[in-house]
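Heads up, one of the protein chains got dropped from this complex, but the rest are sitting where they should.
For chain A:
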Amino acid sequence: MGNEESVFFSRVLTELTLSFHIIYATIGVGIPLMIMIAQWVGIKKQDEHYILLARRWTRGFVITVAVGVVTGTAIGLQLSLLWPNFMELAGNVIALPLFMETFAFFFEAIFLGIYLYTWDRFENQKKHMLLLIPVAIGSSFSAIFITIVNAFMNAPQGFDIVNGQLVNINPILAMFTPAMPTKVAHVLSTAYMTSAFVLASIGAFRLLKGSNHIYHKKALLLTMKIGLIFSIATAVIGDFSGKYLAEYQPEKLAAAEWHFETKEGAPLMLYGVLEDGEVKYAIKIPYALSILAHSNPNAEVIGLDQFPEDEIPPLYIHYLFDLMVTIGMWMTALSLIYVLGTWFKMRFVKSKWFRWLIVLGGPLSIIAIEAGWWFAEVGRQPWILRGIMRTEDAATSSGQVDLMLLLFAGLYLVLAIGSIIVLTRMFRKNPVEQELADRELEKEGELR
């Protein structure tokens, strides 16, 4: 297998691993916060339902964490196995956050074990909830540290290269790149948003499938509220991300927006297709790109004409970008309508079709996460480390990458099927009504 093939298969395998891992990772970052909120509301309102909500989410969470842990281990090792040249360089400059991530994860793993096995051990529910705080902090910090590494790949700094040698290395400066604040904020808020919508989707589905229990209605309203808050946050952060790109990675923004010529008062292209280098059927919003990039309708936005041909990312990232933004906007609107509708006691929010839309929102949010990461990664091409190292120079020279691709594809298939079967079975065998009745009996037994 020639080097070109190794590069190709290394890219495919990395993309496969990340695309699979990110589903579990996103849920893994977001759900602890949801559990914490539910448990807290339950304690505050003295409402058994919310406590049970936290408890049932925890059970499901353990399964997704398990898959997240093992796929995370896979990507952690694959970075060195598939991109040894990149990791040699990265190890010198950006190893610190990678190292700290293992600590954050360690912390999370320990307290998750404790939290999981100490339900009912404490008289005071609040004490038990405290154990969840390190879990939530650990998982969010894992995301922060890993995103810092990704930010570094987009806007490397904190070192100089003199005659091919790395000098003046500053690990702290490498962590706090210009890309870091917007990227970290975006990853966190979308993780919370997606987790909320995935849980809302499950609640809506139960309501559609016959259960009319108040438990599910409480779950639905709570998660839609949280989803709304974080989707608004995501939109605000998205605006800052646009400004970051315009300043530091103009080629990524230009490729995503099909903005070919540098000009002032640039319009924003929504949707459309590209035919022989011409944009067709697009919705053109005048001045919007200039506003997004510089908060000024007349500002100049750098176009692709400023970059050599071989440093321009693939133009199909426009579709990924649009997909991500569209779903984000759609979910913001949907959750806003639901929350307002519930507030003003409008009947349509309880109708079947509206609940189906909420059910659809879960998978859509996951698709948005995928599209966002594909956009982030493909949009950085041809670089693995922007301006410093090309992806093709970073890959392994090993000839067995194609076999490994098959091996891992099989693994992910097994994990996906396994986790879906286990999760559905877990909740089908023990529906909420059953569990509430059991707990009632248990309590009576204790009183006697």
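The definition used in the following text is that contacts are C-beta pairs under 8 Å (C-beta built on N, C-alpha and C of every residue); 3 or more make two chains touch, one makes a residue touch a chain; residues count from 1.
Operating definition for what follows: contacts and distances are computed from a predicted model.
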Among "Pyruvate ferredoxin oxidoreductase gamma subunit", "ABC transporter permease", "AIM24 family protein" or "Cytochrome D ubiquinol oxidase subunit II", UniProt-listed name of the chain not shown: "Cytochrome D ubiquinol oxidase subunit II"
Residue of A:E101, A:E257 or A:E377 in touch with the missing chain, whole complex considered: A:E101
Candidates A:V7, A:I27 or A:V93 - the one touching the absent chain: A:V93
Contacts of chain A with the absent chain, listed as residue ranges: 55, 58-59, 62-63, 65-67, 69-74, 76-78, 80-85, 87-93, 95-96, 98-103, 105-107, 109-121, 134, 166, 169-172, 396-398, 400-401, 403-404, 407-408, 411, 414-415, 418-419, 421-423, 425-426, 429
